[in-house]
Every structure is written in structure tokens, then in C-alpha cells.
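All protein chains but one are shown in place.
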Amino acid sequence: MTNFPGFYRSSIGKKMIVALTGVILMLFVIGHLLGNLQIFLGPRWVNDYAQHLRDLGPLLWAVRITLLIAVFLHIYFTVSLALDNRRARPQGYEKRNYIKASYASRHMVVSGLVVLAFVVFHLLHFTGRKFNARFPMLKNDPLNHYDVYSMMVYGFQNVYVSAFYIIGLFLLTLHLTHGTSSFFQSLGLNDKKLTPQLAFGARVFAWLLFIGYTAIPVAVLLGLIHPAQQL
Amino acid sequence: MNFQLNVWRQANAKSKGKFATYEARNIAPDTSFLEMLDIVNDELTERSEAPIAFDSDCREGICGACALTINGQAHGPKHPAAACQLYMRSFDDGKTITVEPFRAKPFPLVRDLVIDRSALDRIVQAGGFIAARAGSAPEANSIPVPKHNADLAIEAAACIGCGACAAACPNASAMLFTAAKVSHLAFLPQGAPERTLRVTKMVRQMDAEGFGNCTNTYECEAVCPAEISASFIAKLNREYARAVLQRSVGE
Partner (left out) sequence: MIGKLEGKVPPGPLEQKWRNHKNNSRLVSPNNRRKFEIIVVGSGLAGGSAAATLGELGYRVKCFCYQDSPRRAHSIAAQGGINAAKNYQNDGDSVFRLFYDTIKGGDFRSREANVYRLAEVSNLIIDQCTEQGVPFAREYGGLLANRSFGGAQVSRTFYARGQTGQQLLLGAYQALCRQIALGTVKMFPQTEMLDLVLVDGHAKGVITRNLCTGQIQAFAGDAVVLATGGYGNVFFLSTNARGCNVTATYRAYKRGALFGNPCFTQIHPTCIPVTGHHQSKLTLMSESLRNDGRVWVPKRTEDCAKPPNEIPDADRDYYLERKYPSFGNLAPRDIASRAAKEVCDEGRGVGPGGRGVYLDFADAISRLNEDTIRERYGNLFDIYQKITAEDAYKTPMRIYPAVHYTMGGLWVDYNLMSNIPGLHVIGEANFSDHGANRLGASALMQGLADGYFVLPYTLPNYLAGQIGKRPSTDHEEFKLVESEVRARVKKLLEVNGERTLTSFHRELGLLLWDKCGMARNATGLREALEKIPDLRDEFWKKVRVPGEGESYNQSLERAGRIADFLEFAELMCIDALERDESCGGHFREEHQTPDGEAQRDDENFAAVFAWEFQGNGKVERPKLHREPLHFEAVHLTQRSYK
């Protein structure tokens, strides 16, 4: 009766896919942060790390494709759920007074789409090395690795870019304050006792990520980190 | 006490509705919200205006008939309670109170504040039962049930079927209602033989009725008069995943 097609067409199946892909993306966000934080350890660490990733070759592409599929499914099913939800209440309320539903939980689609826009920009910015006249001028570091370190510092020295990063990260955080505890619920991995603890944990986790990520542009803007090569 | 009521009026499902304003004067603080509406209705009748239609029966919070959204909250500002357990002393004198029906596509409007919740019945009809022919039941104490499970079962079974969960949900999802029934029967050994089929069919019916999807906002549990926990939705998800696995993997 219910086979796999039935599953991904059902309300619960769809949200489980959203949750599972969310977990993948969240793991990436954690890993990505750990990699980036190496900037505080000096150019050597970050540049080595970046080279290391590039050396993975096909494996890197496997990860990238997985992430791409995850992003696609995450968005596709969320939008499909959101459209269902819109249809489920054609006549809205005159007055609405939420008790428990948080701002974050009610605006996942919006926060998610802004994050998507941010990610696109971010990929073009640092992976595609766009929007900055200095990026093409960067020379390799002494070990002949691409100087990611300096690229990041030059990138964030632009106040507008950094501000956009911080806004994007803020929305990602908002998204994750709800999303992180939500996937436990969607996958049925919690109970009455665990739910409030998970909700608290999720908020702590999301804000730690925020602090970790924003530390980099903030540090650059405050002049605590300098480029490894002057241009 | 005196209040101004802003009430949704709609003659039937096909006509167009609108808000109308009424005065409720000299209301004793011990009057229940529904009794206040009774008083307003008697006055409307005396003035030859159509009384406000609203559903209620037991008026003690157990039958689940009353279904009002009061000032933007299903069952009004006091939780946990059904609208019939709400008293006028909970409101500030002289305030305006907005009264709307429970709104969701699967709850078509009948008149004014009365809605048709047969969608919830159909979800139960799809599988929310244990097939037990009268006369064939084994001796009641032959199957012990751990107290922990029995307690969880009754927590879930406390649902009064009012539909406030779907009315309050930003997505008009009836997941808490469905979760309560699936969980109630899944916690009991008697419910085991139909466990897989039950959750599959009930979820399919819930989706077919046109309810929205759960996005874990937990607004449902905040308004539930029976204090059903949203963690039962996690249980429903678990039961559903288990059923899908069992049905696709086979034995």
C-alpha cells in the first residue's frame, strides 16, 4: 500500500525529507564553520585546509553534489508543503494572536529563501571569486597553495559585504533555532521530556554558529586580522 | 461588565460573511463566555434580529462541540480550556472581543460560528479503532499493560475532538488530532495487530481532507483544551516511518 512514492507524497513523508536534508545541510554548516575558524590560527592553517579539500578531487564533487541535491530537495519539499498549507486555510483570521508558535517557526520559508540568496552570493563571492577586484591579483602562498586567508580578509574588509554576511547569517540562525529542534520532532526522535531541552539546545547551537561565523567578518572589520599579502 | 463584540456572521456556506458589532451590557463576571452569547442572542431575538449561531453542548469542556476563535486564539485567552470554560472575568471591562469560527478548509462553515468537523470523524473512520467484535474479547486481565504505557495512552486518548489544533495551527494542520488517536492505540498491546495499517490509512485520510502540514510550531498544544502534547506528533512520525519501512521492506 504505502510504498516509497506514497511516502514522499504524504505530509509526514515530505516533512521527513525536509528534516533529513536539513540535517545534511546542518552538518555542512558545522563543518564549514570549523574549517573557516582556522583563520584565527593563521594563513597556513586555512590555506592548507583549503588545498586539502581541493585535493579530495572526486570526493569533493561527491560532497558538493550531495549538498546540491540536499538543497534542492529541502527547498522543493518545503515549498510544496508551504503551498499545501496556504491552500488549507483559504479564509484567514481577522485577528491572530500566537501563543507558542515562534517568529522563526512561522517564517521558515522566508528565512530559508533569504539564506538561499545569501548562499548563492557567498558561492559566487568566495568560490567563484567574484565581486572583488583584488581576488584575481592574489598570489599563491609560500607552499604554493591558493591564499584563501587573504581572500577572506580582503573580502570582508568591504563593510557592505560584511553587513550582508551578518544579515544572511542572522537569518540562517533564525532558521536554525527552529530547524535544529524541529528535525528531532519530524523524525520522531523526541518525547515530552526531551522537547523543551532540544528547543533550548537548538537555540544555543544556532547562536553559537552565529557567533562563530560572524566572528570572522567582525574580526576583519575591527582590524584584528590582516591580509597575509599586501596588494 | 460591558463589552463590544465583533462577531463573524455568515448565513450559510455559500454566502459571503462579514463582521457585525454587538453590545453585551451588564454582564456578571461569573457569566461564561457562551452564556454571554446566550444573553446577546436573547436580546437579538427580542429585537427581531437573527441570533448568532454557535455550537455548544456539554458546556463543561468535555464534548468538544464549542469551536470559537476568540481574540485570535482558538478557545480564547485562557488555556487549557474549551471556550465553554471561559468566564467573562477573564476579560477587561469595556473591551472589544473578536469572535470568529475555527478556520480551515476541511472545516466548511455551516452558519455564523458553526463549522462542519466531519473531516475529523473520517480520519477516525479510516483506521482509528481496534477491531474487536462484541463477544470475542479475551478476559480483560489476560493482557497486562505496563502502567507507563497505559498512562501515555490515556494522555493521548484525552483528546476531545474539538479541532482547535487545526484551527490554531498556522498551517491548519490536524496532525495533533491524528497523532493523539494513533498514539493512544499504539501504546496499547491490543492496538498492535492493526498498528501499521492504522497509521498509514489515517495519515492518508488526513492528507486527503486537505489539512495543512505540520511545521512544528506547537501552536496546537498551546491551545489544546485536553493538554495533548505535541510530542505525540513525534510519536506519529515515528509510527509512520516504521509503517513505511515495514511495508516497503516487507517482513
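Which chain is which? They are A and B, in the order written, and residues in each are numbered from 1.
Quick note on the criterion: a residue touches a chain if its C-beta (ideal position, glycine included) is under 8 Å from a C-beta of that chain, and two chains touch if they have at least 3 such contacts.
This structure is a prediction, so every number in the text was calculated from the model and none was measured.
Across the whole complex, the hidden chain's contacts among the shown chains comprise B.
Residue B:Ala126 is the one among B:Val7, B:Ile70, B:Ala126 or B:Met175 that touches the chain missing from this view. Of the residues in chain B, those that touch the hidden partner chain are 11-12, 27-28, 30-32, 34-36, 38-39, 42, 44-46, 48-51, 53, 55-65, 78, 81, 85, 87, 89, 110-111, 114, 116-118, 120-121, 124-126, 128-141, 143-147, 150, 153-154, 157-158, 160-161, 184-185, 188, 190-191.
Criterion: only the chains that are shown with their structure count from here on.
A separation of 37 Å divides the Cα centre of chain A from that of chain B. Chain A makes touch with chain B in their complex at residues 1-4, 6-7, 10-16, 81, 84-85, 87-102, 105-106, 108, 178, 181-182, 184-192, 194-195.
On chain B, the positions that touch chain A within their shared complex are 6, 8, 19, 69, 71-73, 77, 79, 98, 100, 103-106, 168, 170-173, 175, 197, 200, 203-204, 206-207, 210-219, 221-223, 229-231, 233-241, 243-244, 247-248.
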